[in-house]
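Note that one protein chain of the assembly has been removed; the remaining protein chains are unaltered in position.
When the chains are written out, they are named A, B, C, D and E in that same order, and each has its own residue count from 1.
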C-alpha cells in the first residue's frame, strides 16, 4: 500500500481541534485546526437581512472567506489591493454559505443576517473543509447567544454539518489531503455531510484521468467516516 | 409517477441541437440548444500562452461565460457595468475550463491559448451543461483548424466531454432540468463525463433536505445515459 | 468610378434584414443584419424610472451596447473583465439612447424605463447604425406590448428613426461602409434620421484630410436615401 | 428677431482670450476663456509612445478632459471618487484628441506622445469647443519647444484647428451658446474646423424636434465665421 | 549658516497671497499662493449632511484634494484614470478636513455639509499647508454667505487655522520648505495651528536620521512664527 507523505493511514484525519470563544467581540467564534491548516471562524449577527429578502419574515446566513497574505508558502497579494475577491475565493465562500444554510431554519432568525467570516491564518490544504467544520461551531454559538436573548422564533439549528476532502493519491483513495498530497492527487473531492450522514454538497474533480463510479463511491465512504469523526468533535466542543 | 412540468419522461433530454460554424471569425464555433437554453460557443486561438505558463512548452485552454442581459426572464445588469464578473459567473467559467482541459493534451498545442467564450443568448436552466457540451464542439473545430495548418505537435483531443444536470423533482430523480423544474428541485447535480463514461466533475447540492448515497448513484446513472446521448450528438455534429 | 471592395454601387445598402421576436423573454426584440454585421436588440421594460427622474411623471428610454468577444476578427477582451465599458462603448450607447428618445414621447410611458440592449453578435462595420435601426423595431414592439396592457397614457412613438454611415472612399462618397471600406475611408459620417427625413444626429469625422461643405451635403443626401430604405424595411417588419 | 439671454448678436462670439505660458512646468500651456468658460490647457511631452504604436516610427497626440468639482453651478462629484471617467468625459476627450491629430503630422514626432490636459476651471457652456481651441495653442507651444531642441523630424503642425458650438435658439440659429442658451436650444451642434476652413468634425444633435438640411447648413455657415475669428485669435496669440 | 536654495532667511515664508472670490459659483473661494505653489480652494454648501450624521442636528465639514496632472515637473496620471485616489491624496484630504473641523462649531451648521475642494494648479512643495491656509478663507466666506441668508444657528467659526511646514535642511531648522528644499531635508514636519497659537495637528517625519526633542521644539517655534504671519494675512484678506 502506498505511503502518504503525511505517514497517516489512508483513512486517518489530521489532528483536528476546535477551540471556541477565541474572538472577543463575535457572537460566536471558533479556531479550527486540521493539522497545519488553521482557520479563524467568527459569526457576526446583523440586525438587517439583505435587501432582496426584506419583508419575507426570514433571515439569512452567509459566509466570507479570505486568507492572510502569508498563510501560504509564498506571500499572496491581498484581495483588497487586487480590487476584488478572486474567483476561487468567491466559489469557496458560496460553498460555505450554502453548507451552513442547509442546516439552519432561516424562518427562526427573524429578519436578521448572520455572517460567518472564515479567515485562514495558515494553509496546508483543506481550508474550505476546515472552514465549514469550524464555521458550524461559530454559528452554533451565535445561535445560542441569540437564544439566550430570546431572539429566535424557535429551534434554528437543524443538524450538524461538517466537511472533508478525499482524493486518489497514487491509486489509493485517501482521506483529508494536506497540501503535499493534494498537489499530487489524481482526483480531488470535497464532501459536505450532515450529522445524520446526508449529503449536502459533493464536488469531485478529476485532476488527471477521469474517475469511475466505484472510485466516487469509495471516496464517499471515506468522507462519511471522516465527517462522523468531525461531528463527534463538534459535539464535544459545544458540550 | 410524478409528471414533470416539461411533460418529459424522467430520463429524457430536451431537444438538443449542435450547430457548427455559426461565427464568421472564430476558429471554431457552435450554437448549442438544450430546449430553450441557447448558448453561442466560440473558440479563439491566441498565439500567446498565459504568463505563468511561459517557457514550459505547453498551451492552455480556458473559458469565459456570460449571459446577455435579456437572456433571462427579468433583465439582469451587465457585469461590465457592475465592474466585475459575479461569483456565479466565475464559478461557471472555471468549471467549463477545467472540463475542457480534462480531454486536451496541452503539450500538443505549443505555447498557445484557446479561449472558448460561452455566451448565453437565452436561458432556461442548464446553461453550464449546455455550455460544456457546445464548447467541446467549438474546441474540436478549433483544433481541426490548427491541425489543417500543421500547428499541433500531435493528437491534442483525447476524448469527448459533455455535461448534464440531474435533480430530484418531487421525489423523482430526473434528467436535464429546465428552469421551472430546477426552481423546485430538492437536489441539483451537474455531471461532466467523458466519451468513455469517466467522471470529470461532479457537483451535487441539496437545495432542501440532504440526499443519500443511493440518490447520488441514481443521479449518476441518469447522467451517464444522458451524456452518452450528448456524445452521440457531438459525434454526428463533427462527422 | 471607383469600385468598392464590396462591389456594391456607391449608393447601395448591404442586404438588410429585421427579424422580430427573436428573444423569448424581452418585451420587444429584433435581430438586425446589415450584411455580415448582426446585432441582437432587446427592449426590456422596467417598472422603475431612474432616480433623477422620479416624481416627474415621465419615463425614460436608454440603451446599452456591447460586443461578444469574438464578434470581431481578433478576439476582444470582455468589458466585465476590464472592469468598465470603454469610452467607445459609452459613446455608442449614449448615441443609441438619444436617437430613440428623439422619437418617443416620454410623458406617455409613466414612471417606467425601457432599456434597449444592443449586443453585437458579429461585426463587419456599421454596428452603431445597425443597432439604432434594429433598436427602433424592438422599442416599437415593447411599446405595442405596453399598449396591449393599457400601460401607455397615449401614443408614445412619434416617428421612425434609422441610421446609416456614409464615407468618402477613394474620393467617392459611398453609402453604408463595411469594415474593409471603413478602414480605408478618408471621411466617416453617421447620420440618424427620422421617418420624415429630419436629422436627429449627425456625426462626421475626417480620418485624413478635412472635408468640405459640399462633401458633407453629398453624404447627407446619400444618408437620406439610405435611411428612407431602412424606414421602409422597418415598416414592412412591423406591419 | 429673438433676443439671446446673453444679449449677443446671433453671430457673435463671447469675449475670447488665449493666455499662453500659464503653467510653469508644461512644455506648452494656454488658459482659454470663452466668456465665463475657463479651461486650462497643458501640453506634456512624454518620451514614450503608447504600447500599440511602438516600433512604427510615429508619435501620438492625445487629450484628457476634466472639470474641477466646483466649476459648475452645483458641485459635481470627482471622477476619481466615482472610480472612472464618465461617458461624457470620455466622449469629449476622444473628440479633443481626434481634432488635434487632424492637424499634426505624427511621423514628425518620433516615438513620443504629447498629452494635452484640458481642465475646466469654470464652466458656462462650450467647454469642449474652448478646450479644442486652447489645446491647439498649448500643442503649438509644445511643438515649438521640441523644435527648439531639434526633436522634430520636420514640420509637425499642418494647420490651425478651432471649434465652436452653434444651436437653434427659439427658432434662430445662433453662434457660441453659453449655458443658459444651451439649456434651452432645440438643436446643438459642435463644429471643429481647420484654419483653411475644412471640416474635421461635425456633431449635431436635435434636442427636441429633428432639424433640416437647411438648418444644418446655416449652422455650418455660422461656425465657419466663428472659427475664422478663433483662428485669427490663435494667430495673434502665438505671433 | 547654510544658504537655502531659495535664498530665503531660515525663518522666512515664501511670498504668500490669498485671493478671494475667484470661483464664480462657489459659496466661498480662495486662490492661495505660497510662492510657486498655487491651490484653488472652493467651499461648496450642500443641503444634506452625510448619512452617518443624519438626525443628530449637526453639520459636517470635509475636504477633497487633488492635483492637476501637470501641476508637477513630470505629468502625473489622473486619479480618475487610476480608478481611485492614492494613499497620499486620501491622507492629505483627511488632514485638511480635520484641521478645518477643529475651528468650526458643527452644531451651528444645521444638517448640512460644506466640502472644501483644494485643487493644486501648480506644485512647488507645501501643497497641504497652502491648502489648509487657503481653505480657511474659502470656508470663512462660505459661512459668511450662510450667515447672510440666516442659515446659521449661531457663530460657527471659532478661530483661524493655518498650516506651515518646517524641516531640518543641512542641519538648520528652516520654515516653509519649497520642493527643492523638501527633497533634501532630513526632517519634515507639518504644523496646523489656530489663530490663538494652539496646536491642531503636528506631523513630523524623519527622512534620514531620527530627530531630537530639541529639534522638534525648534521646528514648532518656527511654525508658530510662520502661522502667526499666515493668520495675519488671512485677517487682512477677509477684512
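Rule of thumb we're sticking to: contacts are C-beta pairs under 8 Å (C-beta built on N, C-alpha and C of every residue); 3 or more make two chains touch, one makes a residue touch a chain.
What you are looking at is a predicted structure, and each value in this text was computed from that prediction instead of being measured.
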For the chain not depicted, the shown chains it touches: A, E
Selected residue (touches chain absent from view) among A:122, A:172 or A:225: A:122
Contact residue for the chain not shown (choose from E:47, E:150 or E:213): E:213
Residue among E:21, E:56 or E:205 that touches the chain left out of view: E:205
In subunit A, positions touching the absent partner: 23-26, 29, 36, 40, 42, 44, 46, 64, 66, 68-73, 75, 78-85, 89, 115, 117, 119, 121-122, 124
Hidden partner chain, residues of subunit E it touches: 83-88, 90-91, 93-94, 98, 102, 189, 193-194, 196, 198-206, 209-213, 215-217, 220
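Just so it is clear, only the chains that are shown with their structure count from here on.
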Steps in the shortest chain-to-chain touch route ending at subunit E and beginning at subunit D: 1
Interface residue overlap between copies subunit A and subunit B, same or different (over half shared): same
CA centroid of subunit B to CA centroid of subunit E, Å: 59
Residues of subunit B engaged with two or more neighbouring chains: 83-85
Chain contact graph, described as a line, ring, star, complete graph or other shape: line
All touching chain pairs, where touch follows the definition stated at the start: A-B, B-C, C-D, D-E
